[in-house]
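One protein chain is absent from this view; the other protein chains keep their places.
Note that the chains take the letters A, B and C in the order they are written out, and that residue 1 is the start of every chain.
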Amino acid sequence: MRAAILMKQFALALLMWLGCQNLSLAQGLPDAAVRQQLIEAVLAEGEDQPEKIEALAETGSGMVAAVLAQWRAGNLLVDASPDGAKVLFTREGIDAVRLDTGVKFSPLAPREVETTSKTRKAIKNALDLIAVASPDPELRSAAIGKLGMTRNTDYLPMLEARQVKESDPGVRKALVEAISVMQLADEDDVVCIAAVRKLGEMRSIPSLDLLKGMITSEDESEAAKAEAAKSVALIESYLKKVEAAGTVFRGLSAGSVLLVVALGLAITFGLMGVINMAHGEMMAVGAYTTYMVQNIFGGGLTLSLFGFGAHVPGMNLTGAAYQSYFIWAVPASFLMAALVGIALERGVIRFLYKRPLESLLATWGISLILQQLFRLVFGPNNVQVSSPSYLSGSFVIHDVVLGYNRVFVIGFAIAIVFVTWLLLTKTSLGLFIRAVMQNRMMASCMGVRTERVNMLTFGFGSGLAGLGGAFLSQLGNVGPNLGQSYIVDSFMTVVVGGVGNLIGTICSAIGIGTVDQTLQSVTDPSMGKIITLSTIILFLLLRPGGLFPTRTRSLEG
Amino acid sequence: MSSQVILAAEGVNKAFDGFKAINDLNFYLDEGELRTVIGPNGAGKSTFLDLITGRTRLDSGKITFGTGVGEEITSKKEYEIYRMGIGRKFQTPSVFTEHTVFDNILLGLKGHRGVFHTLFAKLSSEDSDRIEDVLKIVGLFGKRNDQAGSLAHGQKQWLEIGMLLAQDAKLLLVDEPAAGMTDEETHKTGELLLSLAGKHSIIVIEHDMVFVRQIAKKVTVLHQGHVLCEGTVDDVQNDPEVRSVYLGRGKH
Amino acid sequence: MRKPENLIMMIGALLLLVLLPCLNAYGPPDSALHVSDYTINLWGKYLCYGILAISVNLLWGYTGLLSLGQCLFFSLGGYALGMHLMLKIGKLGQYYQAGNNPLEMPDFMVFMGFPELPAHWVPFHSFGFSVLMVFVVPGVVAFLFGWLAFRSRIKGVYFSILTQALTYAASLMFFQNKFTFGGNNGLTDFKTMLGANLNDADVRRYLYIATVLLLIAVVALVKWLLGTKFGKVQKAIRDSENRVLFSGYATTSFKLFIFVLCALIAGAAGALYVPQVGIINPSEMTTDKSLEAVVWVAVGGRATLLGPVYGAIFVNALKSWATTAYPDYWYIILGGLFVLAVLFAPNGIAGLPQQIKDIAVGWKRRNASSIEPGATPA
Partner (left out) sequence: MIKTNLIKAAATLCVAAATLTSSVHAADTVKVGVLHSLSGTMAISETSLRDVLLFTFDEINKSGGVMGQMIEPVVVDGASNWPLFAEKAKQLLEVDKTAVTFGCWTSVSRKSVLPVYEKNNGLLFYPVQYEGEELSKNIFYTAEAVGQQATPAVDYLLAEGKKKFYLLGSDYVYPQTTNLVLLEYLLSKGVPIANIGGGLSKDKAGKVISAGKYTPFGHTDYQQIVAEIKKFAASGDACVVSTLNGDTNVPFFKEYAAAGLTAEDCPVVSFSISEDEFRGLPADQLVGQLGCWTYFQSIESPANKKFIGDFMSWLKTTEVPGIQKEGRVTCSPMVLSYAGVYLWKAAVEEAKSFDVDKVRKVLESGKISFDGPGGTVTMQKNHHLTKNVYIGETTKDGQFKILKSFDNVYGEPFLKGTFKTSSPAKGETTKKKKKAA
């Protein structure tokens, strides 16, 4: 969660800053008036509470910022003292510190001080005002940007004063943008036009709406309108570039998702020729394993097995240790899905190697059974899988948002393709796999235990599906229907790439992902999906071998 | 170039993923001739048959069929080539296992093969007679009502040849007819093929040199997709080049 | 083997065509002999599924083409008739009665804001045209798709995957409101057909009888077809397509013919299904529905004449029961049934007597090696 991180960074930065100024709460330099004002604002229940909160910013007190940040994060608590008065306090580690006196005490019945979105908005405005003076340039820019968008000219002198002493280039840019936005409403047309030009030069996306509004406004001079039109054109052409870059990135990431879900299938279907309709459920096994690992790291979970509740105790970890659950969940998902896959291969599929159509049907039956088992064991609802902090948040480069999870999935796709490639080309198992897939009879004559190789190959393919599931848990639902959403797509990816060709699968995954994202940006998602699918069908009808058809004599028969 | 040539392949090339399966192949077959083609594994024998029957498209060159000028067959579909009178028996016996022996021959019987024709086709007594004749030739008359799947391996091979006969094919392409047969069956097959030569032109692909000796008048040796030499069995066996590439490595 | 099958067919036909409707119409209401309207309606639905299953079987069992798109054709037939029934609601629609729909458009068009009846809906005012479309629309779609697919030699699992994708794409399309077929709600709340009230018990009985007649006609058609040389070619394609090709048959045309024929049968079944069930919507054309139809065939017995009908009735009756008695386990039962049928009873219900006989024979020859699961020829 970006907001949470920002908030933490924010609180941390503030505390550091306060430490420097020897204003730390723990040391409790009393500033009775400020404290009283704070308490009044917190306890105010009327319509004027937001105003009172924003007024706090003017005190310029560092303590105010710290308390407000605590409040926003839910760490400002209230305790009813024996005489009935409300005692506000903050948590400093395990200690409770009274807000009115700054001394430690033991609360009796603490309760979070509630916030509504209105109060939180006010807190945020106040914090933004305070943050303009923050030592962290990123926080400063963000705060300045937000103040700018309020278009409240009262802040203008403060921002201009700030501009004089600001040295950080990023913050200077934010200041110029904020000031220019405010100057748009300036009475002097010259200032206004200069601001318009400035915003255009800066390619300021947030001000696009304002500038567009100016073009049609009756209150603007013709010169200002003309300038606004120019700036709008500049910003819009920049926006187009941002969108194009974004679409490429999104296509790459969507393609990686496809690749992650289809790679397992490329092994079981492409190499072994087994149509595993339960492939989607193998992904669900991986995703549910991630869920279980998460809960074992956390507070445990209760599974219901045919009416009997089975409680799995948790380790009650918190913080970074808890966050690391995902790192453990990845191999666990692989193993669990591989085990289920091996069981499936031994129990059903091995009887059907010569009857591919029937393996399709039998595995569909299995997929129905697995889906319902998920419902019975984990409940019919989706389950919660939270994203660890290192997978939430994003980089922003030139206004293109690159989510951590998306970047990660691209990296992950590359990693598993590499591992698969290594396994198939550099290990003896890989050699056996390729031998068995090319000529089962011959391999078996040469002493390869084909049964075992089949089992392991299928296990490996299923394990890859499990890995895919672990990653999907970071992007979407974890529920009984998880597999169904991906099964058609993954089959299409493998077939378009050319069955039995891993390079083909990679190319088709990236290709389909990019086409899909591009279509989504020009039409709507539904039409995009329909067009993509129809194109794939038509492509396959005309070129049944896919992108990289396997040209061997044995397959042409 | 005799005017009696029925099949001519000139400058034929075919590559799979860079591997040249057929390399500048020139091959001529006379009408009524029984030709045996031999060659080591991967010499392109089966690929050659695939090219003639349209199962695989050639990269360059041309194949013509028919006496006189000959009709080019390189761009025709399988069933069109078949309808010109080229029938093929596959390496592994390929009959309709769920049909009776009689029906197998019926499906191969010469005649109209359109969708609507088959819907309303009636079995005439002429057709019945023809089928029975064919069954007698291949020695399966007694099994005419059995499921083809229940036949022994050799019998399936004969049934497949029977299907080609029913079609009245001018050119029979027979891929390893003796594979997996007992000596006695092999001999019988040889006699069957010999009896058919003359009425039909035949290309036989074979490994079994005993069998080749039995049937072959003229042998073509393929090596790396190219005709290495042609001649009688003895000529071929005495050819030093052939010995080095083929016989020298031991047969089969 | 031939004789008992004919007998079963005769008895079954009589039972379904004469006895059930008579008991429904004339059976004293409270006696055990009475067949309720509910039962008639239910059986009408089962038998429509049975016809659909026959079309799946004709493709899969007899030609070796596993189409996972049969429900698309079923739905297209259903939609074609459904459109006519929607237009026939006319003045009975709620918006017309509220005075907001002077054009007598289907209700969903009013609240989706259509200004007028889309042009392609207009001809569906005519019953004859609609019935024609029941056949034309699935036929044309099947022809185009089949022509491209068979021309490119798409077969086996590739054919299954592509037909699956085709249905998926079509269902996404029909889901869209702007596609003018009622979005995910589909077409529903039909009132009359040919002037008769669809909720009337008599009308339902006639619809049921029409379904039985169609079933008999389709069974007769398939039986005849299998007896012709065409049928032999068709089965030969299933067993060894290459051999057929190298025997001079243009297998593409044969497959295309059978694919289109099956689409027509499925379309007709769909058209009879819709007025009896009262709704048609895109979820009827999802892949799962097509796969379920394949389950009926697998369970009933593929490549048998009546197996698909047994299967459709058996699985759906089981569904009607299980979803009431044991809803939590319904999917497990269905899935399990499927796995068991594929592994242990490749010839399904219709093949069970023979299979039991075989096992009994095998039992006697105890020294013979045990029967491997699924060893029966496919």
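Heads up, the rule we're going with is that contacts are C-beta pairs under 8 Å (C-beta built on N, C-alpha and C of every residue); 3 or more make two chains touch, one makes a residue touch a chain.
Every value quoted in this text rests on a predicted model; they were computed, and no experiment measured them.
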Chains in view that the hidden chain touches are A, C
Out of C:F175, C:Y208, C:Y249 or C:Y310, the sole contact with the unshown chain comes from C:F175
Out of A:P135, A:G170 or A:G213, only one touches the absent chain, namely A:G213
Contact with the hidden chain, among C:F135, C:F159 or C:F190, goes to C:F190
Which of A:Q372, A:T420, A:S462 or A:S490 touches the missing chain? It is A:Q372
The missing chain sits against chain A at residues 1-4, 114, 116-118, 120-121, 124, 146, 149-151, 184-190, 205-210, 212-214, 217, 219-221, 239, 243, 246-247, 250, 253-254, 257, 302, 304, 307, 309, 369, 372, 375-376, 379-387, 392-394, 396, 401, 403-406, 472, 474-481, 484-486, 516-517, 520-521, 524-526, 529
On chain C, the omitted chain is touched by residues 36-38, 41-42, 45, 94, 98, 107-108, 111-115, 172, 175-178, 183-186, 188-190, 199, 277-279, 281, 283-284, 319-333, 336, 339-340
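Here is the rule we go by: only the chains that are shown with their structure count from here on.
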Residues in chain A with touches to at least two other chains are numbered 557
Touching at least 2 other chains, the residues of chain C are 242
In the complex, chain C touches chain A at residues 60, 66, 145, 148-149, 152-154, 156-158, 160-162, 164-166, 168-169, 172-173, 175-176, 242, 287, 291, 294-295, 298, 328-332, 334-339, 342-343, 346, 372-374, 378
Per the touch rule, the chain A residues reaching chain C in their complex are 275, 348, 351-352, 354-358, 360-362, 364-369, 371-373, 375-376, 488, 491-492, 495, 526-527, 529-530, 533-534, 536-538, 540-544, 557
Residue positions on chain B within touch of chain C in the complex are 53, 55, 77-79, 82-83, 87-88, 90, 94-99, 103, 106-108, 113-115, 118-121, 123, 149, 163, 167
